Structure formats: structure tokens, C-alpha cells
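All protein chains but one are shown in place.
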Amino acid sequence: MPKALIELNHINKSFAGVHALKDVSLRIDYGEVHCLAGENGCGKSTLIKVMSGVHAPDHGEIRIDGELRSQLNPIEAINSGVQVIYQDFSIFPNLTVAENIALNGELAQRKKWINWSKMRQTAKQALDKVGVDLDLNAKVEHLSVADKQLIAISRALMHRAKLIVMDEPTTALTQKEVRALFRVIEGLKRDGISILFVSHKLEEVFELSERITIMRNGKNVISERTDQLNREKLVYYMTGRQIDESYYEVEKKTGTPLLRTDNLSLKGCFEHISLSIHPGEIVGLTGLLGSGRTELAESLFGLTPATGGLIYRDGQAVNIQSVQDAEGHGIAYVPEDRLTEGLFLEQSIERNMVVSVIDGQKDKWGMIDGKKVKSTVRSWIEKLGIVAHSPLSPVKTLSGGNQQRVVLARWLAANPKVLILNGPSVGVDIGSKEDIHQVIRDLARQGLGVLMISDDLPELRQNCNRVLVMKRGRIIGESEGKSFTQEVWSQLHDGHDEEAGLAENRGSTA
Amino acid sequence: MSNHASKRRGTDSSYDDLSFSIKRWLSSDGNLTRLFVIMVLVFVTMAILSPRTFLSLDSFSSMAFQFPVLGILSLAMMLSMISGGIDLSIVGIANLTSILAAMVMVRLIPEGASAGTSLLYIAVGIVCAMIVGILCGLLNGFAVAKIGIPPILVTLGSMQMFMGLAIVITKGQAIVGLPEQFSAIGNGSVVGIPMPLIIFILCIGAAYLLLNRRPFGMKLQLLGSNPTASRYGGIRNTTVLLKTYALSGLLASIAGLVMIALTNSAKADYGTSYILQAILVVVLGGVNPNGGFGKIAGVVMAVLTLQFLSSGLNALHVGNFFKDFIWGIVLILVMVINVVSPRMKWKRKPAG
Amino acid sequence: MRKWTKTSEFYVAIIILVLFVAIGSQNGAFFSSANMFDLIRSSIVPGIFVICTMMVIISGGIDVSFPAIATFSMFSATKIILMLDLDLPVFVAFLLAGIIGLGLGLINGLLIAYFKLPTLIVTLGTSSMFSGFLLTFVGSRQISNLPPALEQFGKTPFIKFTTDAGITVGLPMSVLITAAVIVIVAIMMKYTMIGRGIYALGGDPVSAERIGFNTKFLQCFVYGFVGFLAGIAGMIQTTMMRSSNPVDLLGTELLIIAAVVLGGVRITGGHGTVIGALLGLLLIVTIQNSLILVGIPSYWQRFVIGALILVGTGVAAYQIKRSSSKRSSILT
Partner (left out) sequence: GGSTPGNNKGSGGTNKGGDDGNKKYKIATVVKLTGVAWFDRMEEGVKEFGKTTGHDTFMQGPQKADAALQVQIIEDLIAQKVDAITVVPFSAEALEPVLKKARDKGIVVITHEADGMVNTDFNIEAFDNLEYGAFLMDNLAKAMGEEGEYMTTVGSLTTKSHMQWEEGAYNRQQEKYPNMKAVARKLETNDDQKVASEKLRETFKAFPNLKGFQGASGNDAAGAALAIEESGLIGKVNVVGTSVPSVSQKYLESGAMSMIGFWDPAEAAKAMNTIAVKVLEGKAGDIKEGFDLGVPGYNKLIVKDGKYLYGAAWVGVTKENVTDYDF
């Protein structure tokens, strides 16, 4: 057998009480695009952190270029040619774009002094590779999640790496950037650089990878050439069950819409938005970053009240100036950035779930009714199939998919009439995603109106009656849900105006 | 989907158990257990070092008169710290409000008032103090929540303002001669329990209900751990912060009232050393200075530990500076043990 | 170039200007060279403290022990030199104080880096320990007769001239030390890997470790360096006051932290500049040293200081909140 670029043999790793990796082995050859797949929490990220020197394994060996590395640390791993795009990006919100991209290169060369103009140059090159244009001097905290992800990607790309590990690099990206990233990966592959790729989006997995390693519950299940696998097999290996692509079928809705907006606008963000959502409808909303879709959602939820136009709930004009107003009108919102906007990471699952309904869980003394809370929590854990050791453990100990369900449960518990979902299945594994979709569809069937913001075309296609496309703060088109394909999307979006070729001005839109 | 869910279900069965068990409560938080052990250790050490003075009834009664003020102030500090802030103005509020109360009780009271009348004035004084305490707290809360000034700056500024106002009002002098019925609060006992201790226990009870049983408490803790998420989660951050600082002000005014009852006089600069002590107690008690977490039991144990240490060392006639030295060592030792002991536990039984 | 108008430094600078004009219009003596020099003189020791505090806060921590370290270092160094009874050059005294400070700072650093203890708790604890130890075991009595070299250094002016009114106006040599510290730290924070590492650490400690910063070293460096600077600052205090007082400086930490935060150094870490921290200090020092000039009766002074801190920070905070909430339009 020829020498592998990196070889992990019989790796074991435990955290306080959790046996995260059980005798896992992984081999990546030179110039190979390798995909690591598995459900949330099966140990992918941990395995990656082991090979990048962040975690030391309890047992097992790591070989890079055939050489045994017993005391691997991050800087050594980087110097051995292993670059990682971490799932949480690992970038610095307080530093500039240029620094975030160029700093660890300088660090790896053990530089003592900083040459700012050289750093900016390096950063510019790296960004050009991915084809994005960002203000190099902007602080990263003001950028959107997608931009942050692009920075993390650029940072990894600018190195003379032998292996680039990408832990879910596309979660926050829209179609445009995903395509750009894939082109870059093609280029890297031609240069003989190996890629280890983690993604829950199966189309991406099949499009890119040459070999797939599947993990389950901290163990290897199988490692197989991609052409030997198909979608069904992959899903089965990952989840141990069959998941069929299905579509949300409902009859055409008429009558008073649950929610209707009339020429809604917010200065500088969006204008002339008129849309309506009927009971039982799942309306998709998509568009590139900075198209104003998140701002629209946040206005409907009272976070940044609209400055013009009207909102009707059940035909009644309503004034939504605060989150409490929105709640009062039965509107719920699951934000896009789970970690900062959605979750109280250190707090218990229980608290995370009841936060929006806590005022309704009082006993006659005005105290929190422990029994009521517990039964609410338990019922939602069961309804959504949340896997947790105990509802009292911190929510940060859950995997991404389960965390997403907790946020969903929080708002479903408030019994909303209109549910706005911003990226409902970002970073969620295929099985969980299916479960979440089922929950949403069931609720819609019972009369809930859903506005689903997503970049995931299959997700929109499978779940939505209609899909709206936004661009530069306006709705520019609408499509039947089932026929919403890549082509339709491009047609709607790029056909809108001629300046479509211009680079989007990003960076200023947080 | 339901069969899937049932396959994965592994929820800890003790979750449904609503009954209270000290064992579970202590073991639910290792820090609390360790703090308890350390409190007992300090007590035993002091008892061994000076059994006759430290272990006497007089000594306990003396301690019981000493720690309630710091205890109540620590509760006030704890609330703001859970919200992710800090309240440096508590002592300022305590003095300002108690000076107002004292003025009502001393200056406004008519000459030769009957017992009933003076009780009325005492009540008016107490209510005045509490209302002003709440107002002072609201001022802090407004500056933090509405204007967006970092809490440490707000309360540092308002601390100076409140104390400055107290100096302006009193010209720096003490107000003396509080009615005897009022001093009884500071120096009297009910069935052998000193009044200040009773007031402290009442404050603990109220704070416990508020923090652990009222929705407000949960909101406060959630807000403290992630203010952005709490806004997205439908919590009125402004209201919660206003309430928090107002409560902190209220508790401070209660502490102030106990303080003037103990000293039978009110002055602008009483208890200034309590600010840092309260921070110390609160962090030793396990309250996260970044917000989100805090257990009242921890704070109470920390106050007691400090008191045992302080009275024990006084009994040994060591200098006060040596007390500082020991106190610093104990604080750091506690924290190191908190970090080291769970690590050791994992080593003993991995993957438990 | 609209961007720097969004920074807190900008607003603090504006507030300082407004304050200068307001005070100057009340009393022209405010703009006299004597007064300006006095403001600088008052900032010599706090200036170093502000730099220390800024570094610690940027690194994501907080240090309340620097006054205790400064006092410990200056007092024990003075005592040691008096005991040796040699006519040592003055830099030996500074070096000695610095090294003692470094040692104490490293205690903080090691506890924080290796046990991952919350910085506030560690420094509260060590602060109590250091000053307790000093006063119990080293001495508690003010030293009024300094070693000759120190006394001489304290008396040597850097600049000195006599005004028309016949007052000698000047600055002590130690102002050079503070200036050097400011320049060195400013360069270090901006142009060295250690400086950027401190920012990275404050921005996201986990990521800092992942991209290869030695975070333990960085934390030890920050607290050690700050200890060293505090020791130097303590010795400056001794030479400026021409006596070494073991309870001096204690209790100044909160105001220094306030000055730093006022200057736009974010208490949560990762953000801040030397200029900002110094502006914050200038604002506080100006307020404290101008109340008599403006004619505020002594009974009201404390109240006015508090109110000005609230108003100053309030205006700055409000402006920043407003400017950051303004989005640039995405509409065409």
C-alpha cells in the first residue's frame, strides 16, 4: 500500500463522560478529495480536531507522511501542511479581514513583527482566489456569517497546505459562493492538494468527493469510493434508516391570509414588499446575501420595526414595534445565527426551550410551575426527537441538529400562527433535517403559516408551495415550489436586471 | 419519526423527580459542594486554633451581628453580576438612602412624640429609603439598558454621585440620635436570633424566590448569558435590566437601614470597604462575573466563610493585614481546587 | 474617511474638547502652561496604569491587583536598597521594582493561564495577598528618607521654566519613562506578533490556540509585563512623592479601569487602543483637577465628578450606539 498523506489509526477520545471517538481510523491519500459524513454528534469534528492537534487522542496514532506524530499541536500540524476550516470558523471578530486571513501564516513562519502592507497583500490574494471582494480593513464582527465563513476559507487556502480540512464550509453560503468554492476545490485538486470535506448536503458530497468515510456514534462505519455509493446507501449508512425525498403537497390556498404585508419597507434595507401567507402554506424566501431577506424577517418579528407600509394579521392591520408585539400577534422567528442569536449556550436545554413561554408557566402564586415546565419540555423533546442526556445539561453539549430543534421547540411551544424560519436546517444532518421538515409540514397541515428563508434549493423545493426571490431589498420573482430548480433560480435572479454581473457590494451589510 | 425518537431517547430519569434532595442539590453543582467543604474546613480550623473564644456563644452572636450587612449587599451585587454587569454603587445607595431615612426619623419627628408617632416616622423613614433606593437603582438601570453605558462605568459614576449627594446633604457629618425603637432593629434579637440576621434571612428567601422561582429570575439569568439571544427570544432586555438594578438598589437600601440601625447613626462614608468585599464574596460564591449564573447558597456560604475567617483571625490577634493575606490565599485556593478536583475525578474514572 | 468618526476615541476627544472650552471659559488659568503641565504631571503614574489595564482588558481579562503590585514593588525595592546602603544608580532601583513586579505579575499570569481561573477573582485574591504580605512582613511604615539616588532623581526636572507669575513649572524626569512606556506598548500592540496575539486572545481564546498562538505564554506575558510596568510606576510614584508609602496607590484600580473603558477599550476584550485609553485618562484627570478652578465648593466636588463621568460616558455611549445602528443602504 502506498504511503498515505495522513493516517489516523485506532483513535480513541473521551470528554468528561462522553466517549466521542471509539477506535476510529481514517486514511487520506495524496491529492484525494475525501468526504467525512455522519449524523450530528457522531464525532467528525472531534476527529478533525485530533488531526489538527487541538485535541490529543487518548489512544491511537497519527501519521503524517508516514511519520508518527505523538505530540501534535496546532502549530506543528499547520507546519506539517494540515490546514483546517473549523466548523465554527475560528476567526477573530475584533481583528480586521486582512489580519484574520494572513495572521496565522505569519505566525507559522515564527515572525516577530507585523508587516501590515504585506498582510493586506496576502489577504487580497487569498480573497481573490475565492472570488470575493471584502474591505480588508473592516473588522470582522461587522460582517455577515457568510463573509466570516469565506474568510475562514480564504485563510486556509492561502497556505501551502498538503491537506485542507473543511468542516462544513458551506453552511452559511449562498449558491454563488458555493459555486466559487467548488471551483477553488477543483483547482486545489489539480495542484495535488488533498481535501477532507464534511458536509450534510448530499449533493455537495456526491459532486465533490472521490472517497467517503462514514461515521456513526463515534465509530467508523465504512470507507468507500464515491462511485460505489448512491444517495440511498449513503443515507442508510449514516442514519440506519431509509429517507425518501418527498414533497409537501397542499391545495391552493385562498381566503384571508394569516399574514400579509403591503408595501412594507425599512429605510436602507428593503422596500415595497408585498407578500401573503395563508394558513397551511409554506412560503419560501431566498436570495443572495444582502438581499434584505433577514432584515425583512426581523421587521416582521419586531426586532427592527419597519419604517413604511402595513402588516396585516388575519386581515387586521397591526403595528409591530417590538418582539412582544410580534409574539402577541402569534408571529415566531427562528433566527439564522443559532449560536449568537438563538441559543444560551451555557444554559440548560430546559431553559432554552421555555424562554419564550415562561410567563405562561406560572402557578397561582406567580411562581414558575416546575411541573408545567417539565411537562412542556418533555413533550417537545419527544415531539421533535431531541437527543439529550438530560434536559438540565447545557445546550452547548448538543449537536447542531439537536440545538436547532431546541430553538424550534422554543417557538413552537409559544403556539404561533405564523412561523418565520431563517435557515431552518443549517448544519443539520440529513436525518435530522428530514425530521425537522416533517415537523414543519405537520404543523402547516394543521393551519400554521410558514415563511422559510433558505439557500438550500432542494429544501425549498421539497417544502414550499411558493418560493419568493429577493434582490436588493425587493421581491423580484416568484416560482411554484416544486419546480424551483437551479435554472429557475438563476433565471429569476439574473434576469432581473442587466447589472447582474456586477459584484455584490458586501461587507457593509451585517 | 416517533419510532426514531424512541430509539434515541436516553433522557436522565431523575429529571421528573420534583422532590428536593440535598444530596442531589449539592452534587448538581460541584462548586457548591467544594465551597461547603471549604466553609466547614475554615470553621474547624478556627475552632481548633482558638477553641475558647471562637466556639463561644458570644462569638457566634457577635458574628451574627456582623455579616448580615455584607450579606445583603452581596445579594445586591449578585443580581447585577448575573445580568453580566456589576453594581459598584450599592454602598453609595445604602448610605444615601439611610441618611434620608435618618433625617426623617431624627429631623422631622416632632419633639416629645409618643411611641406611636415615632413608630410612624420610623415607618415613613424606612419606606422613603426603600423608594429612593429603587429610584437610584432605576437610574443605574436606565443608563445601562437605555443609554448603553457599560455597567462598571455607570455605577462608578453613580457611586460618586450618591456619595457626593450624601455629603452635600449632611455636610459630611453623621446624623445621630435615631429613635430607640429603630435601633432595636440593629441590636435587638427575636427568640435569640439577632434582628439583622433575621432581615438577612428574609432577603435570602425573597432573593431565592425571585431568582429561582419567578420568571424574572430565569429571564435575568438568560439575559446574562446571551443578551442577543434573549432579545430574539422575546425577553424585554430593558425591563429586565431596569428591574435588576432597581432590586439591587432596594437591597442596598435595606443593607443601609440595617447598617444605621447597627451604628445608630447615618453617615456618607459608612461601609465603603464593603464594595470590594461584596465582589469578592459574590465571585467566591460561584457567581460568574460574565453573567448568567449564580446560586444564592454559594453567596451565603461565601459570606459565612469570610466571617469565620475574619472572626477566627481576630481571636488570634493577628494583624488585619495578615488577615488580608490569608483571605487572598483562601480565595485563590478555593478557585484552584474548583478547577483541579473535577480534572482529577475524570482521571480516576474515565468515560463515566 | 468617515470611519474614524464612528470610534469611541473620537467622541471622547470631542467631550474633552467641550470640557476644555467649558472650564477655560470659567477660568482662563485653565489654559495656562502651568495647568497643562500639571495635568500631565498628574497623569504620569496613572498613565502607566492605564496602559497596563488596557493591555489586560484587551487580552480578555481584568486586573485589579496592579496598585498592590506597584506598592509592593516600590516599597520593598526601596527597603532593600536602603538596607544594602550602597549608592546604587537610580536605574537599579527601577529595575529592582520592575523585577519584583514582574514576579508578582507572573503569579497572576500562571494562575490564570494554567488553572484557567477567572481573572477578576485571581487578581482580587492576589491583590489582597500582596498588600497583606507587604504590610505584615515587609513593613507598614512610610519611608521618608529615600536613598540619595532616588531622591535626586525625583528632584531632577525634565523641563523647567518660570512663569511671569513666578511659579516654577516643570515636569519630572519620570515623564520620560511614562512616554517611553506608551510608545513601546503602542508599537508592540500594533506591530508585533505578541501584540496582535493579545488582541486575538481577547477576541477568541479558543481560536487563538487553534491557529497556533501559545495562549498560556501570552497570558503569562501580559500579566508579567503588566506587573513589571506596575513596579516601575510604583517606583515613579516613590520618586515623585519623595517617600515610599506602603498604603499608597491602593484603591485607585476602579477609576483607572473606568478611564480605560471610557476610552473605548471594550471590557469584554479584544478591542481598544493606546490613544483611546489615554484619552479616557485625560478626561478623568481633567475633571478631577479642575473643580477648584471652576469654583465648585468642596462639598459638591464628589457629586460633580460622578455626574460628569456619567454624562461623559453617556454621550459617548449614545453616539456610538446611534452611529453603529445606522446601516448603509443596500437599496439601489
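First chain written, first letter: the chains are A, B and C, and each begins at residue 1.
Keep in mind that, in the parts below, a contact is a pair of C-beta atoms (placed from the backbone, for glycine too) under 8 Å apart; a residue touches a chain by one contact, two chains touch by 3 or more.
As the structure is a computational prediction, the values presented were derived from the model and not from experiment.
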{"item": "Displayed partners of the chain not shown (whole complex)", "value": "B, C"}
{"item": "Option touching the unshown chain, where B:R34, B:R214, B:R231 or B:K267 are the choices", "value": "B:K267"}
{"item": "Residue of C:S76, C:S243, C:T273 or C:T313 touching the missing chain in the full complex", "value": "C:S243"}
{"item": "Chain B, residues in touch with the chain not shown (by the definition above)", "value": "53, 56, 58-59, 61-63, 65-66, 69, 167, 171-174, 176, 183, 186-187, 259, 262-265, 267-274, 310-311, 314-315, 317, 319-321, 323-324"}
{"item": "Positions on chain C contacted by the hidden chain, ascending", "value": "27, 29-30, 32, 34-35, 38, 42, 131-132, 135, 140-142, 144-145, 162, 165-170, 237, 240-243, 245-248, 251, 288-290, 292-293, 295, 298-299, 301-302"}
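As a working rule, only the chains that are shown with their structure count from here on.
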{"item": "Separation of mean Cα positions, chain C and chain B [Å, integer]", "value": "30"}
{"item": "Contact set on chain B toward chain C in their complex", "value": "88, 143, 147-150, 152-154, 156-165, 167-168, 171-172, 276, 279-280, 283-284, 288-289, 319, 321-329, 331-332, 335-336, 339-340"}
{"item": "Complex interface listing, chain C residues touching chain A", "value": "190-196, 199-200, 202-204, 206-213, 269-271, 327-332"}
{"item": "Residue numbers on chain A that touch chain C, as the complex places them", "value": "52, 54, 74-75, 78, 84, 86, 89-95, 99, 103-104, 106-108, 111-114, 116, 267-271, 290-292, 472-473, 505, 508-510"}
